[in-house]
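Here the structure is laid out as structure tokens; the discussion comes afterwards.
For this view, one protein chain was removed and the others were kept in their places.
Naming follows writing order (A and B), and every chain is counted from residue 1.
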Amino acid sequence: MNPDLTPTIWILLEAVVKGAIVIGALLTGFAYSTWFERKVIARMQVRLGPNKAGPAGLLLPAADGLKLFFKENIIPRAVDKGIFFLAPLISMTVAVLAFAVIPVGDPTEVPWREGLLQLGIADFDVALLYLLGVTSFAVYGIALAGWASNNKFALIGGLRAGAQMISYELAMGLSILGVVMIVGSLSLHEIVVWQKAHVWLVLLQPLGFVIYVITAIAETNRAPFDMPEAEQELIAGYHTEYTGMRFALFFQAEYIAMLTVCALAAALFLGGYSLPGVELPWFGDLAVFLGKVIAGMFVFVWIRATMPRLRYDQLMDFGWKVLLPLSIINVVATAVGLALYQNGVFG
Amino acid sequence: MNPEMAFFYAVALLMIATAFGMVLARDMVHGVLFMVGNFVLTAVLYLLLNAPFIAAVQLIVYAGAIMVLFLFVVMLLGAQDLSLSEPAGGRRIIGVAAVLILGSLLTFVVKEGLPAGTAAGLAEERLPTLAAFGREGVEDPQSGAAFGSPQMVGEALYREPYHIVPFELVSLLLLVAMMGAVVIASFGKGGVAAAGPEQRPGEDSA
Partner (left out) sequence: MVDNWGFIAVLTLVAFTVPLIGLALSWLLRPHRPGPIKQTTYECGLETIGDSWVQFKVQYYLYALIFVLFDVETVFLYPWAVAFLGLPLFALVEMVIFLGILAIGLIYAWRKGALEWV
């Protein structure tokens, strides 16, 4: 036996605590995102929004949670029980896992371990590829939910969501490449550090940023790309048959995915947890990070309040005939620009 | 047994279990799910081999793209149609024979090593240096990147012009595959848009 197991045990403890903190934060974030969304949309539509439960309706998410928790779960006879049970769990786990590589601050010195503590679950040199891999799993939760429900509306919703997500996944993967080329790393922490030392990448990659934002909205199935759950045609899409806690899991997964893509947008294009020219302690980093995520969530809500839903053929056309060629052009243009820069054309 | 070996055996056992689950699943969609699980575990094995880039590719391409295609195909064909056809006795015998042959070949290769002189044998002769390099977690002196990282893969693939022909051939292969897909899908004279004469009444066309 290894005589000195204490460091291993400490690391393990650290991993569990970090995991618990991330999940706790994401669930709280989810709860207050729903409140934030209702409040902002209400203001945009000249309504008051939630204001009964607690001050400014702040207790409404808790009330909603309790309601869903105590609701009876209806399992229709026709469903495939195993997959019906598994699908929301897949959605939720995938949504949480995608957040793992997002850095929320500079590595910090802590008393209980040698070396620095990562502020974020993990950081390695394939972080972005890991993220793409994990997010490509989100399709399974939704497509399987639609299939397992054995309900025509749910199945169409699930299939539509599947086709939509894979279509926009391509443009998303390609839109990030410009950033990777400039920084020369797939580690999100290194990308943030680069931006700290130079400029925010949104200035160098404006087209990449725009494509990323559009695909991020489509990947999270939010308005105006919320075809999978188009109420007027599909009742509630893939989660038509889901009730109570199982429905809540899909709901959570959707909002956690939104938080993740906002955080990713911040890390890739908007300087992550840093502000230009300012060196902050870890809680300052965290506050800046939160501020950027909230700003991103506001844009999500703003777009939802502004834009009408696309028709499905328009949506697919847009993904394949506009975003995909544009993102390829962006990659080539970035490569040519960088090559010119390296050979001193820009001085 | 050190922890790494224990972990490897746990993963390997799970992989065998998911493989059996896939083959024995009565329902095609369940089979697809087992296969996804199997592919994810394969990615874990690649991580154990210190090849994070290949692991990520395994996740993105196999588990995330090809299996989505499989899932769509299973849904497209209608799962219930396929569950009816039991494999015939002859096919079973062929299957068992194939497993035995492949198994004995693999056992031979693992025990004896690859024959010298063949392309695979040459690769193995060169491999030990690379493998030792990876196992000890040594940093690459030139680029500062670890073995198996995307930087290393990029350097190896694109620095020297040796790989240009196979690399461009890959794109031609992808092109041919894409054309094939389009041609196969556009049955009937009306092209893809005609959705096919086989469409039965009551079928969905959303």
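Convention: contacts are C-beta pairs under 8 Å (C-beta built on N, C-alpha and C of every residue); 3 or more make two chains touch, one makes a residue touch a chain.
Quick caveat: nothing in here was measured; it's all calculated off a predicted structure.
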item	value
Full-complex contact with the absent chain, from A:Ile23, A:Met44, A:Val193 or A:Leu275	A:Ile23
Residue, one of A:Val40, A:Ala163, A:Val192 or A:Ile211, that touches the chain absent here	A:Ala163
Residue numbers in chain B that touch the chain omitted from display	47, 50, 52-53, 57, 60-61, 64-66, 68-69, 72-73, 75-80, 137, 143, 146, 150-151, 153-155, 157-159, 161, 164, 167-168, 170-172, 174-175, 177-179, 181-182, 185-186, 191-193, 195-196, 198-200, 202-206
Footprint left on chain A by the chain that the document does not show	11-12, 15-16, 18-20, 22-23, 69-78, 88-89, 92-93, 96-97, 100, 118, 121-124, 128-130, 147, 149-155, 159, 162-163, 166-167, 169-170, 173-174, 177, 180-181, 184-186, 235, 240-241, 244-246, 248-249, 252, 312-313, 316-317, 320-321, 324-325, 328, 331-332, 335-336, 338-339, 342-343
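In this section, only the chains that are shown with their structure count from here on.
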item	value
Between chain A and chain B, centroid-to-centroid distance (C-alpha), Å	27
Partner chain A, residues of chain B touching it in the complex	27, 29-30, 33, 36, 43, 52-53, 55-57, 59-60, 63-65, 68, 71-72, 75, 145-146, 149-151, 204, 206
Residues on chain A engaged by chain B in the complex (per definition of touch)	80, 82-83, 86, 124-126, 129-130, 132-134, 136-137, 139-140, 143-144, 147, 152, 155-156, 159-160, 162-163, 166, 184, 186, 312
